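Of the protein chains in this complex, one is absent; all others appear in place.
Each chain carries a letter (A, B and C) given by its place in the written order, and its residues are counted from 1.
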Amino acid sequence: MDLTWSPDEDAFRAEARSWLVANVPHDLPSGDTREGFARHVEWERLLYQNRWAVVSWPEQYGGRGASLWEWLIFEEEYYRAGGPQRVTQNGIFLLAPTVFEFGTPEQQERILRRMAAADELWCQGWSEPNAGSDLAGITSRSTKVDGGWVLNGQKTWTTRGAFCTHLFGLFRSDPDSERHKGLTYLLVPLDTQGVTVRGFGRLDGDEGFAEVFFEDAFVPDGNVLGGVNDGWSVAMATTGSERGLTLRSPGRFLAASARLIELYRSATTVGGAVESVRRRVIDTWMRAEAYQLFTLETVTRLSEGGAVGAESSINKIWWSELDVELHETALDVLGPEAQLEGAWSKGYQFSLSGPIYAGTNEIQRNIAAERVLGLPRR
Amino acid sequence: MDLTWSPDEDAFRAEARSWLVANVPHDLPSGDTREGFARHVEWERLLYQNRWAVVSWPEQYGGRGASLWEWLIFEEEYYRAGGPQRVTQNGIFLLAPTVFEFGTPEQQERILRRMAAADELWCQGWSEPNAGSDLAGITSRSTKVDGGWVLNGQKTWTTRGAFCTHLFGLFRSDPDSERHKGLTYLLVPLDTQGVTVRGFGRLDGDEGFAEVFFEDAFVPDGNVLGGVNDGWSVAMATTGSERGLTLRSPGRFLAASARLIELYRSATTVGGAVESVRRRVIDTWMRAEAYQLFTLETVTRLSEGGAVGAESSINKIWWSELDVELHETALDVLGPEAQLEGAWSKGYQFSLSGPIYAGTNEIQRNIAAERVLGLPRR
Amino acid sequence: MRFALTTDQLAFRDAVRDLLAKERYDDRATWDALVDMGVASVLVPESEGGLGLDEMTLVPILEQTGYAALAFPIVETAMVAAPLGLADRMVALVDGQLAAWADRADVVLAGDGSEVRQDLLAPVEAVDRSRPVRRIGRPLPAPHGDTIDRAALGTAAQLIGLGQAMLDLTVGYVKERQQFGVPIGSFQAVKHHLANALKELSFARPAVYRAAYSVATASTDASRDVSMAKAMASDAASFVGRVALQCHGAIGYTVEYDLHLWLKRTWALSRAWGDSSWHRDRVGRAIGV
Partner (left out) sequence: MRFALTTDQLAFRDAVRDLLAKERYDDRATWDALVDMGVASVLVPESEGGLGLDEMTLVPILEQTGYAALAFPIVETAMVAAPLGLADRMVALVDGQLAAWADRADVVLAGDGSEVRQDLLAPVEAVDRSRPVRRIGRPLPAPHGDTIDRAALGTAAQLIGLGQAMLDLTVGYVKERQQFGVPIGSFQAVKHHLANALKELSFARPAVYRAAYSVATASTDASRDVSMAKAMASDAASFVGRVALQCHGAIGYTVEYDLHLWLKRTWALSRAWGDSSWHRDRVGRAIGV
């Protein structure tokens, strides 16, 4: 056990902090409207230009080759400085790990740097109208033709799909296959002929979702990631990272807890907040801290050659419940003002998607019970 | 809506209150030890002698022919006066409604008055080692012989079985039957040859449970309640009342909430209880009140010819969770003293059985979802 | 002792329910139809042209307006303003620093019943866009206790209706929606979520009806009973909302599906006229805790 940082890590933190404090924009609108998205892309490009977009990637793709520890430090400083949620996150945190693991050198060259630079903006095409929690129910199909694949079908709940340039997703390439078999992982430029994107509104009113329709849309063979008909196992690598370490760094919740404590203090000062909220303010602080400690434990294991396993399921339940509780507590401090739009009410609405997306918390509990505790499937 | 009592009901309340205040014993030990049980039986007999044992029964069986409203009033006064839990409750609240509905006149004559008088003490023989939540998994069998039935098998978790004189339960009378079919509801004197009772300890250390073994024990035909092989539907009538109205009258929780409020007040006075408990003290008061109101609604419906249906499931979840929360809150007020034996810690241990017995709360949630909301069975 | 609505009360409630099932929740014509049915003047004495009925009639009706997510100030008008002789106008009320419906109502009243000039009201952005809110520019007289009780009671009734609407919608959805080859309503986790939602609503509703009775009979416990009703209804509806969203999954998280209307109204009303902490505290003081 050694909970101190090395001089190099301290230096990395100092550099990150001073750049972020000087550069993080505080007036960005929501990234889930067309105008807001464009502003966020500017910020992503500034990050890239200063090599802060993907610190843990190799330098050749725009990173700093930073360790997982340094990545954690960066994330902590990013959110402490008030950095906005990354609109590039689906590419960087979900697609990129898969490209690093399964992509050909050509694909890595073609995809990664442009993704980091926010020149190509990736959205996720997992869900379909009848395949939400049950991802294996995918019916969108890819048919082999000379030199590539022809796509037909529909994806939905595609976050920021209306603003992105590229989509990654699973398509049924073997028409006789069922469930997890016969799927292929494909990369699709959204300006491909036969692809139509229709944005639609999320709970918070922003056009953050899209449906994507495919009608005889052609993609070349070079856009298959991993093996043909092997898409399920390729995709599982990325849903693993979505659930686990990468998408929700502890820094986010530590920063949110610090803001909640500030809110509570200012409210008690003017005689607003009631005592019954205090317990929850303390509780969320402890849970954010525990999330940080749990992550340090995980990163230690990874740094020593271990892997993230099914326990990432409880991790996902923890942060998603914590995120809701942090925001709910803040709204209770705000009282009647919580009826109005504002950072906390917006954040609350966003937090409610946490227990749903990336595998509902019900699915995660099944996974934890079956794969960690070994309880029998039915 | 009329939430006032009639002059007759007020008079009934006054009579009950004055008798109970004068006669309720306050020094009774637990009724789940042999010595304690005997003391409780004395109290039950005093109740019977003064016609307070079974107020809602017809006078010919020792009751007062009281209305459901008067029964509620009696219960409220009983617990307000600090009356102990009734050791006769399994007979009075579970078996008796079945005898009233399915018993022959001869059975009613033979059973009811002695039950009310606490001359015959009934325990319940539903559960078996492999049939707990899954009551239809019963394997204890009854074999038809001349003039009666021969019983073999084992019952368990029989509350106060070691102290009672009679058992009612289900036995598999058709050896080729499965699940809910081919069961018969039988009444068994525990001094029957071939019946062995072994008491064993509950969580709280009292010998409140028993196993009952049957080895070629004979009971006459007259001890079949309802039709042969029809035991399941006969028994469902009593589990219905167990879950629903009769076993847990609102008076119990109103009285417990009043005691909790007193405890909290005395604790805050000496600077003990922390503010965070206050919310829960208020909350449990509201939930006990809501239970009372829900019951008034149910009794109104029953009085006007309606029935208790599957919504008794949510009723059971409500009171059992409320009971745990009332006691847990009290223990939190007591702080370190809660480590010691006392009325609240004893009551807490008892309350923990609530979500388990009479159909676990998990089973109740299934029932509510399937039968009230109409969700599909799997 | 009788804890149930009368046949007349049920008939009036059902008539309102049927009307609201047919008409748009945010159409002025719906409001006019309700006024024509006498909903706004339930509490107005017959001698003044009203129906001369009491809160036991009105509260189940308000529950139905919650069920429909009606986008007009029916609680403010029928429950609070009508007894003050203002049943002929659509009335918005000031609640703390905010006034919901101010831009839609004929008149905005402060807590003491005095009229508030429109130029004192600044538009703000409400999360529930179907229930616009304005902010008060300067301190106004605090509302009478009776106003708070009446508004909180009517709001509690609407919250029960909102909860019931979300429960019904979700039950319908999970019976239809298939995943893993079966309706998601056949999963025990979904069943248990919805059974809990049913339980919370079923025990909060009688608390609201009892509060209506206490107000109608001018019980000395009326304020306590209203606070219990508002606290329980706020908590129950919020809980049902969480469950409904979770059981719907992503579709519930879009504005193309109606759940969001009820959900946002629930968030708004659970914090209007005293949130559940405020009312719980008031119950505590009433019972000496």
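Here is the rule we go by: contacts are C-beta pairs under 8 Å (C-beta built on N, C-alpha and C of every residue); 3 or more make two chains touch, one makes a residue touch a chain.
Keep in mind that this is a model prediction, so the values were computed, not measured.
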- prompt: Who touches the missing chain here, B:P25, B:G147, B:P189 or B:G205?
  reply: B:G205
Statement: Checked against the full complex, the residue among A:N23, A:Q107 or A:T300 that touches the missing chain is A:T300
Message: For the chain left out of this view, which of C:M37, C:A189, C:I251 or C:I287 touches it?
response: C:A189
- request: Since one chain isn't shown, list which residues of subunit B touch it in the complete complex.
  value: 127, 130-134, 137, 156-157, 200-203, 205, 209, 274, 276-277, 331-332, 335-341, 345, 349, 352-353, 355-357, 360-362, 365
Task: List the residues of subunit C that touch the chain left out of this view.
output: 187-189, 192
- line: Where subunit A meets the chain that is not shown, the residues are 1-6, 9, 69, 261, 264-265, 278-279, 281-283, 285-287, 289-291, 293-294, 296-297, 299-301, 304, 311, 313-314, 317-318, 362, 364-366, 368-370, 372-378
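Methods note: only the chains that are shown with their structure count from here on.
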Message: Please tell me the distance, in whole Å, between the geometric centres of subunit A and subunit C computed from their C-alpha atoms.
response: 37
Query: In whole angstrom, how far does the Cα centroid of subunit A sit from the Cα centroid of subunit B?
result: 52
Query: Where in subunit C do residues touch two or more other chains at once?
result: 190, 280-281
Query: Got the subunit B residues that touch at least 2 other chains?
result: 278-279
